[in-house]
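The structure that follows is given in the form of structure tokens.
A protein chain is absent from this complex, but the other protein chains hold their places.
The letters A, B and C name the chains in turn, as written, and every chain counts its residues from 1.
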């Protein structure tokens, strides 16, 4: 074999995963604002080219009606289909939480298992593109706090493909969070049928001194910082959760058992973020075995500001993460 | 003076607080489904008798339109009024999260401080009355995770009155959570003008062995259990947060510094609940000073079931709380 | 299409005897179930939330008669009518309401969340207006896979003011979904009278704004009610898109059992009484040569069935707390 393996971007990876699933199962269909060919295949092009293959019944461009979009996905899922609904940006879940939380997540339980809701809600978000206060939030903690729904986010293109296939396969509802800043990331093409199981974290980089537990875009920061820290003799293990909830507690605990130190890192604001759950669990389960308290890093506790000068200060910064690692290392 | 001081129920306490605020400030008004006299003064009678005094412009019965209700409250608050909006049951925030989170909470920041949103959103909820999966959730952790909004819940009638006055006074938006099962609780009437400052926890019972940190209805459980534990020689300190977010970290840490042991307790499901934030903070701030890991107790991680046989198993049970206290005492 | 072309006229066309008998049977099933529930609550034998359907029996029964077993239904907490008229076995229904493990949902759903896919009862929601968007999804599935099913979603007048109603109506019209929107206008949303929550004279008036067909009928008149349902269901099944039916009726027993209804003015109570669908339906039946005895017999059979169902449901077990770990996700919780 000569040359490099073919590469795909995260957008292509998502597109391929959806395409493969649609080809295999007639029940898979997409709905959301601007998703069809006539509208250009989605504002981020994730559903590009699919209308041509599957028609406008299976790639449905919708009105701006998030409640109707998610509601329709819930209903179609109850009828045995596997809808993939798009909420263009994550903050807009604000207008349709009822359908997600009171319905999608609960109908299996409330029906005593007679029905289930195998839908995927794709959405995107991200701080760092100047979208301001109403278009940048990471709200995964809201969903993690709700029984009956899974929350997934990829940090690279290959995982995006594999997680999307598994999300579509899942018989439970899945919130699939994409990060705008990651859409262009490239991975080696993992090939057709590739799946990453839900609920399994990845050790994105092995290390022995401190576990940096993160997901989504901040995995990139974590890896970059781990590189740097290696050069000053601190060995950082980067845990990429991939499934945020229910998360892979076993892998997280195994990592921290090994390193004795943990830092949680996410773009979402720190208070009441997912890091709190992990920190609380690690402290409880590894009582007496930690060398330092679990530190948590998250976005600044304010709405996301518009201008880059503030936005870059808002997100977890490199110095902040490095300082946390150093502070952790000073203990024990 | 002879006889007992006059007593008021939590419903009366809330009614008095609103009445006093309306009498003092023309800008205070209520809106919500069924709140006016023609509809019987609210389904839980909290606004009973107020239409007669203040008219239907200041006690506005609304259509079933939570987005329009909260939106109107946001707009009126921007114009300098102090609306009190009612969302009949907490789960219905699902249809209006956008107005609460993307607007009420953020407009002060996004306007650079030119505007602010002094509104109160009253809502009620509670497990134990057989309302089932869509009418029983405690969702305070969602709001606690959002910058710009305060979350308050009283555990007794006097606090209800004092917190409601302070919530109405507040220049920030406040989510005010009432528990259906607490509406009938009685306190000595704290008299006119009574206020409990937002952001201040109360030591509901002093103790020296373990801090039980809770709020709302579970304060009653905590107090009852503290009584029992006293009889077997375990001294439980009960911290009633009263303001859930931003919470009184100082009082919580002071209590745990004293006892060396902490248990968080809430009706909301345990994963990603407010207890996680407190546990994570306590471990971090009191590193090396704790005698035992912080334990967390919350509702079962499932939708709330209908039948009492399941519902009573779903909520944090007495044996569960007692077991946590004993387990905590066994450490250190 | 112009607004007036989108409005169908109510029809008093004759209904064949077999169908009429069916409607009567279903109506009485709804009514006797309601009476029984209230009796049990009165006697204190059960203590659960129950949203009475007294006054709305015919609307549900006639609408369900227009559907096949396979058709989908989405209803509300006040869904006893749709549920029993669509054919949920009495014992399973009662057991669910009493929270028993033998209930449709093993006691986890309860009175506000009855589900029974075997008879097409796909969701019963407690969040006002949330059923409409979900119903669209069921209809979308049918449209996608061409299974010929029709979806009917029932909701109240109050629900017509929530955002989900609007989004669902527009989407259904846009996609020409095989769906029927059944607004049971019982003149109240909880404690609020129609005119105090809606400034237009009728909910049906809203359909034109979505380019959707509509029909406004007297829900206490069996001919108007059944013919409207039939028209809408047939249209949906033929791929000719959605219809909004507004069925005027009365909520005769307050919002839920035991709730205060002193806010309802006496004129209204008198008006309701005069329009009670049950004596009217009985008159139609007699007029069509059903005998008193025949009709009484139908009711007696229903009562017997209900009594057996209630007895069995009362005797059944409550679910085990282990059920809290089941049906949360596909896999059992640890």
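We adopt the following convention: a contact is a pair of C-beta atoms (placed from the backbone, for glycine too) under 8 Å apart; a residue touches a chain by one contact, two chains touch by 3 or more.
Quick caveat: nothing in here was measured; it's all calculated off a predicted structure.
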Neighbouring displayed chains - absent chain, whole complex: A, B, C
From the listed residues A:16, A:91, A:187 or A:259, report the one that touches the chain absent from this view. A:91
By the document's definition of touch, the residue of B:46, B:74 or B:309 touching the omitted chain is B:74
From the list B:12, B:51 or B:65, which touches the chain that is not on show? B:65
One chain isn't shown here. Among C:166, C:191 or C:255, which residue touches it? C:166
By the contact definition given up top, give the residues of subunit C that touch the hidden chain. 3, 161-167, 170, 173-174, 196-201, 205-212
Give me the subunit A residues in contact with the hidden chain, please. 33-34, 38-40, 43, 61-67, 91-92, 94-95, 130-135, 300-303, 305-310, 313-314
For review purposes, identify every residue of subunit B that touches the missing chain, sorted by number. 26-27, 29, 57-58, 60, 62-63, 65-68, 70-81, 83, 95, 98-99, 102-103, 107-116, 147-148, 150, 170-172, 246
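FYI, only the chains that are shown with their structure count from here on.
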If I average the CA coordinates per chain, which chain comes out farthest from subunit A? C
Measuring from the mean C-alpha position of subunit A to the mean C-alpha position of subunit B, what distance in angstrom results? 31
Measuring from the mean C-alpha position of subunit A to the mean C-alpha position of subunit C, what distance in angstrom results? 40
Please tell me the distance, in whole Å, between the geometric centres of subunit B and subunit C computed from their C-alpha atoms. 36
Give the residues of subunit B that touch two or more other chains, as numbers and ranges in rising order. 67, 91-92, 94-95, 132-134, 301-303, 305-306
Give the residues of subunit C touching no fewer than two other chains, as numbers and ranges. 105, 107-109, 113, 125, 127, 130, 163-164, 327-328
